[in-house]
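Removed from the display is one protein chain of the complex; every other protein chain stays in position.
A and B are the chain letters, set down in written order, and residue numbers restart from 1 in every chain.
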Amino acid sequence: MADLLTVRHVHKSFAGLKAVQDISLDVHAGAVTAVIGPNGAGKTTLFNCITGVTKPDLAEITLTGRGGARSELGALDVERIARLGIARTFQQVRLFDSLSVIDNVVLGGFYRHAFGWWAAVGDRLIGGGRRHRALRAAAMNALERVALTRQAFELAGNLDHGNRRRAEIARALAADPLVLLLDEPAAGMNRVETDQLMALLRDLRCDGMGIVLIEHDMKLVMQVSDRIYVMDHGELLTSGAPDSVAVDPRVIEAYLGKAAASLC
Amino acid sequence: MLKIEGLVTYYGRVRALAGVSLQVARDEIVTLIGSNGAGKSTTLMTISGVLKPTEGSIAFEGRPIAGLAPHEVARLGVVQVPEGRHILRGLTVAENLDLGGFVRSAEKRRTSLARVYELLPRLAERRDQLGGTLSGGEQQMLAIGRALMAQPRLLILDEPSLGLAPRIIEQIFELIRNLNKAGTTILLVEQNAAMALEIADRGYVLETGYIVAEGSAAMLRQNDSVRRAYLGL
Partner (left out) sequence: MNLFFQQLVNGVALGGVYALIAIGFTLIFGVLRLLNMAHGEIYMLGAYLAYLFLTILDLPPFVAVPLALIAIFAISLLVERFAFRPLRNAPHFVPLVSTIAVSTILLEVVRLAFGPYMFGFDSFISTTFVRVGTISIGSSQLMMLLLSVVLTVALQIFLMCSQWGKAIRAVSEDVTVSGLLGINVNRVVGVTFAIGSTLGAVAGILVAMHFGAIYPNMGFVALVKAFTAAILGGMGSVPGAVIGGLMLGIVESLGAAYLPSGFSDAVPYVALFAVLLLRPSGLFKRAGGSDDPSHQGNPHTTGGLLDRILPQRGAQSLAAGVDIAKLIAVAGVVAALAIAPFLGDYALRILITIVVYAMMALGTNVILGLAGQLSLSHAAFFAIGAYSSALLTTHYGLDAWSAMAVGAMLAAAAGALISLVTFRVRGYYLALVTLAFAELVRIIIGHWNSFTGGMMGVRAIPAPRIGPWVIDSPLSFFYLSAVIGVIGLAVYDAIAYSVKGRALIALRDDEVAASASGLGVQRLKIVAFTLSAVFPAIGGSLMAHYYSAITPDLAAMNETVTVLVIAVIGGLGSAAGALFGSVIVNLLPELFRNLGDYRVLAYGVILFVTVLYQPGGVFSISRRLAWRA
């Protein structure tokens, strides 16, 4: 298991509130790394720091790219980080609602194609749209992985909740990322959809993708994760294999309150 | 006191509630638990009139309130403390509290204010500070205090423990319990299911827009699927 992404000492405060304090974690290729903790623990802020959506106050985040090239992400902006091979989904799904699902997915992987304005407009104007068809065919593959081909030509804004999550995952997959960050992918999904998601995550892990998962659905987390990091109030409480985390009394207390600890 | 039947609400184009029915009786603490995205906040926002249901009915003390504007619902005594507290950051603590009793006479506001300060002495100390300068716990106290200024008959709390330290959470829950003992009916949405079930009389479990389980708090605590999904056991 190669070290794909090493995250060291991330700090982030918002107006005095310490949202993330000294968080470090490792993401390995072909493994699922889960980040859990109560709402407001700083998990999404950590994602935002890794992907550049929020600038961390302090952090050393290093990505080992294809061919072993190492990049320090701290100083890069969102698009540069995305182009290095880090794709993500959002806690509140952020699709391009007025585009069709397939267009969403095409745009997710578009940066990988050297396809400028002249080429794009020219292909439409006089090229008969050949190159566009090729883009779309590639996007269909990503839609197949999440079983959403039937809805390819629907407007993203018209999808129901579970399908919106899947479309967003497909958009991220279209980028063929090294690291995939999923922020509560199962939220709002029913049991069947969650099971399909679990199967997809296992597939992706087999493909060698490094997956980071924020999730509240404990069943899902316990079944797919290789390593779990537990956050509370911006700090790392503990980390370890699912079995050891599940029985850690500190985790149960922080995550579920004293009351739950007494319930055990 | 509050009776909801077959509530369907769309959030944008997404159906967030798919026929939710629940009841709250006078003097109860009822909790609504479920994972993120299950529709808990949507339910509360529909009760408060911020979102309009496409189907179903909401009755408060026998009077239909679905479709009323938020201020009309609030004036009937259904007062919500929204998720994330929503303190008016540019107004002082005292002004925030004062606005809580917006529809009541100046005299009644004064008595309520004295009561809130007595209940939450922290707020009295900070009465002239801007709302935005308070700590998270203090802001939650202020949000609850502001709701109390309206003398609610039904107090709706959306994730009061969100982002707070365990010690503060204990205080907030203690406060909720005391308010209930003093005669305020409470509808509580919590992610912290264990704690919510600890203080509640009854509970409902919401999942992707449906109520999937309901019953006494003690019963839900023993329910296997609830234990696995929400108590992490």
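Keep this in mind: a contact is a pair of C-beta atoms (placed from the backbone, for glycine too) under 8 Å apart; a residue touches a chain by one contact, two chains touch by 3 or more.
Being a predicted model, the structure only gives us computed values, none of them experimental.
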From B:G34, B:G49 or B:P160, residue that would touch the chain that is not displayed: B:G49
Of B:G6, B:P64, B:G90 or B:P121, the residue in touch with the unshown chain: B:G90
Omitted-chain contact residue, chosen from A:D26, A:E60 or A:E154: A:E154
Selected residue (touches chain absent from view) among A:V106, A:L197 or A:V251: A:V106
Residue, one of A:E79, A:E144 or A:D203, that touches the chain absent here: A:E79
Where the missing chain touches subunit A, by residue: 15, 51, 53, 77-79, 82-83, 87-88, 90, 94-100, 102-104, 106-108, 110-112, 115, 117, 120-125, 129, 132-133, 135-136, 153-155, 157-158, 171-172, 175
Touching residues (missing chain, whole complex) on subunit B: 11-13, 45, 48-51, 69-71, 74-75, 79-80, 82, 86, 88-91, 95, 98-100, 102-103, 146, 150
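The criterion applied here is as follows: only the chains that are shown with their structure count from here on.
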Distance between chain centroids, defined by C-alpha means - subunit A, subunit B (Å): 32
Residue numbers on subunit A that touch subunit B, as the complex places them: 15, 17, 38-41, 91, 157-162, 164, 184, 186-190, 216-219, 233, 246, 252-260, 263-264
Subunit B residues within the subunit A interface of the complex: 12-16, 35-38, 132, 136, 159, 161-166, 169-170, 191-195, 197-198, 207-208, 221, 228-229, 231-233
